[in-house]
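Missing here is one protein chain; the remaining ones are kept as they sit in the complex.
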Amino acid sequence: MSSTPLNTAQPASGNAAAVENAPPTGEGLWASVWKQFKRKPVALAGFYLVCFLAFMAVFGDFLANDKPYYLSYKGKSYFPVFRGYLVDARLAQWPAELLNVEYKKLDGATAIFPPIPYRPTNIDLFAPYETPSKDHWFGTDKLGRDIMAGMIHGARISLSIGFVAVGIAVVIGVILGAIAGYFGSWVDLVISRLFEVMLAIPTFFLLITVAAIFPPSIFLTMAIIGSTSWVGIARFTRNEFLRIRNLDYVTSAIALGVPDRTVMFKHILPNALAPVIVSVVLGIAGAILVESALSFLGIGVPAELVTWGSILHEASGATFAWWLAVFPGAAIFITVLSYYLVGEGLREVLDPRLRGLR
Amino acid sequence: MASYALKRLLLMIPTFIGVTLIGFLIMRLAPGDPAELRAAGGLGGASGAGVSLEKRGAVDEAVAQWRAQYGLDRPVQVQYALWLKNLFTLNFGESFKDNQSVWNKIVERVPVTVKLNLLSLMVVYLVAIPLGMYSATHPNSLGDQVTTLAAFVLFAVPLVWAATMAIVFICGGDFYYLFPPAGLASLDYAEDWPLWRKFKDQAWHVFLPVLLMSYDGFAGLSRYMRASMLEVLSQDFVQVARAKGLEERLVIFKHVLRNSLIPQVTMLASILPGLLGGSVIIETIFSIPGLGQLGYESVLARDYPTVMALFTVSAVLTLIGILISDLLLSVVDPRIAFGRRLQ
Partner (left out) sequence: MSPASWKAALCLLLLVGCRSGQETETESRGSSSVVSRPDAGKPATGDWLISHSLSDPEQLNPLTSNDASASELLQYIFQSLLTRDPRSLELKPLIAVARPAISVDRRRYTFTIRRDAHFQDGTPLSGEDVLFSIKAIKCPLVNAPFLRVYFDSVVDARLLDEFTIQFSIKEPYFLNESVLGGIDVLPRHYYDPGNLLKDVTLADLRKPADQLSAAIKKFADDFNKNFSRNPMGSGPYKFQSWKTGREIELMRDEKYWGYGKAGVDQPYLDRYKYRIINNLDAALVTLKSGGLDEMNLNPVQHKRGTGSERFKSEFQKYDYFAPNFSYIGWNNEHPIFRDKRVRKAMTYFTNRKQMVRTILFGLGEVVEGPIYFFRPEYDKSLRSYDYDPKKGLELLQQAGWSDSDGDGILDNVVDGRKVPFRFEIKVNAGNTTRKSVALVLQDELKKHGIAATVRELDWTIFLADVKVRKFDAILLGWAMSVNEPDAYQVWHSSQAANKGSNHISFKNARADRILEQYRREFDERKRIELYREFQQILSDEQPYTFLFVGKSVSAVQRRIRGVEVLPGGLRSIDWWVPPPAQKYGQRLTAN
């Protein structure tokens, strides 16, 4: 039985009494959260892992690229990696002598290549299914594409899917949950029915349906993961709003005639965010898991893209190539683990803060 | 109580319509035409040699005829209404793929999926509850820390990875052959085998799929159990019981356990909807003929009636699950008031 963490995460909210004593917004809360967080070694380790993955995602092009950082050729110096960015942004052109040249095969040139001198899409028809070796640290796949490059660039894809999908889920979930919790009565009833409908839909099945039928694209994947996983966030938000709505400072703001929208988003929401934050972190992990499942089934990933899940998909068809199974799976595992550790750490930190000190 | 149940049932109707409508719209509005797919010879041409040269051009009439036969040429609302009407007689129509009654196809596979899920459920509860209990009664001990770490690790292991690693390393292939890579029974499985042999064979086949389906439950449920028990343990009545001089074991098993199990019981009901989606990956990897595999194949084959039927079945199961869960909760914990809004 697989359940996404979003739906089974416990609400972090506790006794109402303790919250009243917490500051309504502000730096004070988050700075002390960070201080407490730092005291948990496991969670901190997770956080550093997350940073490392983010680094790989952002700087992937510098870690694995078929163009060198620096090239000295026929007396002139070039910086192909950087120029490549500029050309793609249409801000520059390739000098004639560098047009579509094979850097590795230039005679009489000295070049400094990135640590992994391949892009994940570089095909080498003469080196399929290579076992891990000094040329290809993690081996190659059926078309000779370097797996390590695939790992590094795959981080970018997985993380962006995670962030965007959860971003969509947060926006939908918070807004709906806030409205439901704030207004109560029939609004709540209707929106709660909507929650039920979303819960009753077999999500994974729906994902497969949409991803398999519509032309594959990363954005579609992000969108559908996001639009099917907002219910947990919505529920927490709704519960928090229901609770905070009745606190004195809110009722007085309403009595003073502050407009609903301001009350909701300026007064209540910042205090209601704690469980949402935890859900976001866990949700990113969940979205990465779902995406890997989809690309493992061979759907939702455009043909030219190499993702962690698509390499696993190949692995199941070529079981002798164990490196295709071990590395991408480990990457997903480490990513998800680090997000879980951070999420759990945050939850523990935020929980007692809200319940008062135990 | 009865009136509450009735009220909830009535409220479920719009939810039900909502779910089935969404499913219906997605299938219908999606590109790709089941009539064309049939004309092209099914999915075989996709993975195989290509389009058959034997197929001549003018099959448009046949395609149109086929569409008319299945009512696909009527407007969407009419199709939906017709489908709803048929629902009342449990007539889910015939599969586009092989003209079999959809109901029969589903019913054929239900035992398989249910068996797997029940086994998985049992295994999870049998393992997770005691683990959670131990963790809660010995908080921060070495055992607790180890189980906590193990829980995280297990939770983070992606199912696709674990399953692929299993297939690569221990299911025949280049490394070891400890478990069969597919199916629920050996191919020469016969009904007239001795009971013990049948049991062994089935257990051998079912072990890996069930284990893979359960491991994240170990993690999740044991953590949940631990948290819930810790909460109960910190409550006053436990202190009172201890003060009364009750033996610790009695305290735990008689008072604490019952109260901590409440949320687990309600979680049970949320398992029902997982019957469908949760096993798609396992069933696909291990070629197990269950509902998940049926769903996946039907989607690929644009088999509308089957997909809709599965959607509906899943929706019904979920709604029943939610209802049971809420009812159980209100029975077991009368402090929770339903229907009363916060003033």
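When the chains are written out, they are named A and B in that same order, and each has its own residue count from 1.
What we mean here is this: a residue touches a chain if its C-beta (ideal position, glycine included) is under 8 Å from a C-beta of that chain, and two chains touch if they have at least 3 such contacts.
If you're wondering where the values come from, they're calculated on a predicted model, not measured in any experiment.
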### Task
Specify the residue from the set A:Pro114, A:Gly162, A:Pro275 or A:Gly298 that touches the hidden chain.
A:Gly298
### Message
One chain isn't shown here. Among A:Leu143, A:Ile175 or A:Ile277, which residue touches it?
### Response
A:Leu143
## Note on the structure
Cross-chain touch to the chain not pictured, restricted to B:Asp33, B:Asp144 or B:Asp201, is B:Asp33
### Task
From the listed residues A:Phe126, A:Trp186 or A:Phe219, report the one that touches the chain absent from this view.
A:Phe126
### Message
For review purposes, identify every residue of subunit B that touches the missing chain, sorted by number.
### Response
31-34, 36-63, 65-66, 97-99, 108, 167, 171-174, 177, 180-183, 186-188, 286-287, 289, 300, 302
## Note on the structure
Logged for subunit A, residues touching the omitted partner chain are 87, 90, 93-96, 99-100, 102, 121-123, 125-126, 128, 142-144, 212-213, 215-216, 298-299, 302-304, 317-320
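The criterion applied here is as follows: only the chains that are shown with their structure count from here on.
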### Task
Measure off the straight-line distance from the CA centroid of subunit A to the CA centroid of subunit B, and report it in whole Å.
25
### Query
Can you list the residues on subunit A that touch subunit B in the complex?
1-3, 5, 8, 10, 42, 184-185, 188, 193-194, 196-197, 199-206, 208-210, 212-215, 242, 245-246, 285, 289, 292-293, 296-297, 309, 312, 315-316, 319-320, 322, 325-326, 328-330, 332-333, 336-337, 340-341, 344
### Task
In the complex, go through subunit B and note every residue touching subunit A.
11-12, 14-16, 18-19, 22-23, 26-27, 30-32, 117, 120-121, 124, 149, 152-153, 155-162, 164-165, 167-169, 173-175, 213-214, 216-217, 220, 224, 227, 267, 270-271, 273-274, 276-278, 280-281, 284-285, 295-296, 299-300, 302, 307, 310-311, 314-315, 318-319, 322, 341-343
